[in-house]
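Note that one protein chain is taken out, while the other chains of the complex remain in position.
Entry: subunit A
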Amino acid sequence: MSHILQSDVVRYACTCGSLKPLSRIYFCRHCLKIRCGYCVSHEVDSHYCANCLENLPSAEARLKKQRCASCFDCPSCLHTLSTKASTVVVPSSDEKTVTRKLYYLACGFCRWTSRDIGYPDQTVASGGWPEKENPHASRIYNLLEHFKTLALREKQEREKKKKFIPRRNIYHLSGLSAAMARKRAGLPSIGPSSLKDDVGGPAELIPSAATEEVEQLPEEIFTDTLNLLKVTTLKQRLAQPEFQPQTVDELYPAHKCLLIKRSQRCRSCEHNVSKPEYNPGSIKFKIQLSAHYHVPEIRIVTCEPLRAGEKSEMIIKICNPTQYQSSLQFSPLPSPEEEAEELSKEIEERKQKVDRKDEKTNREDVLLLLPSICRQVSITEDPRPVNVALTGDISLPPVTLVLPPRDDAAEYDDSGDTHNFQDDPKIVVWRKANKAAMKLVITPEEDISEGRDVIVGFVMHYTYINTMATQLLEQREPQKVNLKVKLYITVGKVVGK
């Protein structure tokens, strides 16, 4: 089953133009369009640690630099470290020996322990490990403070622009490149001229002093043999960007990075298409609008060997996953011109939507006053044309296939179908509950070489019953809509004569 869902044999075209198998696409029930991971907006929902499954609110996660407070990664192999306990005998004052438990960190994968780098064992099981600080932290904060003051002064000067005599004149004299470079560079005025200004000087900063002395190459590098086990690998160095230790005795355990739960939102109607439960232990979703529950599924049952230019029969199984009866029709893919027209229509539709939204926000003056709470106009990417070269032709029967609704109990009912459909037995070869198998004829291209994939495509039209509550309020009964989706099937490889 998992193979059928994961394979890329039958691909559906998303509204944005990407091709994905049914299990990887969403169906937005509000705008009745297919969406995929590429064209929805992803949002970070909650942070959690993959090791201890602790849930952290995002403000706290931000304070802890998106790392878990209690779990560590091995600095040597980047695996998770575990806390090991050892008992030691401590001589007590009254001539009795007391055993105490001491804890240290150990990697079960590469055998690295915190004793290797001389960390003292801890008396408590969690926490208490020494934290390493960036040795340059205070200098960097100094610099940051200095530039903040400068930026603030620049802002103030900009605000009282009218009184301010443009000091930039001097740069105009010094030529085109200087003036423009400064404008482009976006550097706050850190020249000495601005420092002399008497509007409250910026925080005192000692500029870095350059030296003639540089680190010399150690002489023993030419004579001593290099022990590679003592030198860290590039991966180990980059795992700790602020320290980048060169030798293994400087490898300190790093706090484990958190993971996130993501919710996904349709960009045009801003409803969630997928939202997980907050609890990190739960793998369930609050909202999960997978297309698997809404769009008819197609699978290949069998296919005759494919030969270039010759007809072969393919049987596909179609399954209706919804609670309502659905009727299906098939038509060939639109020509490139039609497709381009459709795309431009889609883009136009989006623009109108954005314009409408604009008008709406303009009327609401309150929202204009508080721009931070009013929802920003969502601009999305324009859909791209599907980029697939078809290598075969498919003949589609001009029938309407009616599929009954899904009935979970029908799986266990052997009494046969009660529905009476007038199907042409040459086309619909099999039928059970909400599934039907249909025969199609495929002709691979004449000049296709052996071993190449045969890809065919068609459009599937299906009826969908919209049951959204908002729609129900206005219409009072479920609304029937006709939808279509483009399908691309990789039938198989061409075999020899």
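Here is the rule we go by: a contact is a pair of C-beta atoms (placed from the backbone, for glycine too) under 8 Å apart; a residue touches a chain by one contact, two chains touch by 3 or more; residues count from 1.
What we mean here is this: contacts and distances are computed from a predicted model.
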{"item": "Among \"E2 ubiquitin-conjugating enzyme\", \"Exosome complex component RRP4\", \"U5 snRNP-specific protein-like factor\" or \"Actin-related protein 10\", UniProt-listed name of the chain not shown", "value": "\"Actin-related protein 10\""}
{"item": "Residue touching the undisplayed chain, where the options are A:Lys33, A:His146, A:Lys439 or A:Lys486", "value": "A:His146"}
{"item": "Hidden-chain contact residue, picked from the options A:Asn134, A:Ser282 or A:Thr302", "value": "A:Asn134"}
{"item": "Omitted-chain contact residue, chosen from A:Pro91, A:Pro207, A:Pro398 or A:Pro425", "value": "A:Pro207"}
{"item": "Absent chain, residues of subunit A that touch it", "value": "8, 38, 41-47, 57-59, 61-62, 65-66, 134, 136-137, 139-141, 143-144, 146-148, 150-152, 154-155, 158, 176-182, 184-191, 205-212, 214-218, 221-226, 228, 231-235, 237-238, 241-242, 244, 257-260, 262, 278, 370, 372-373, 376, 378-381"}
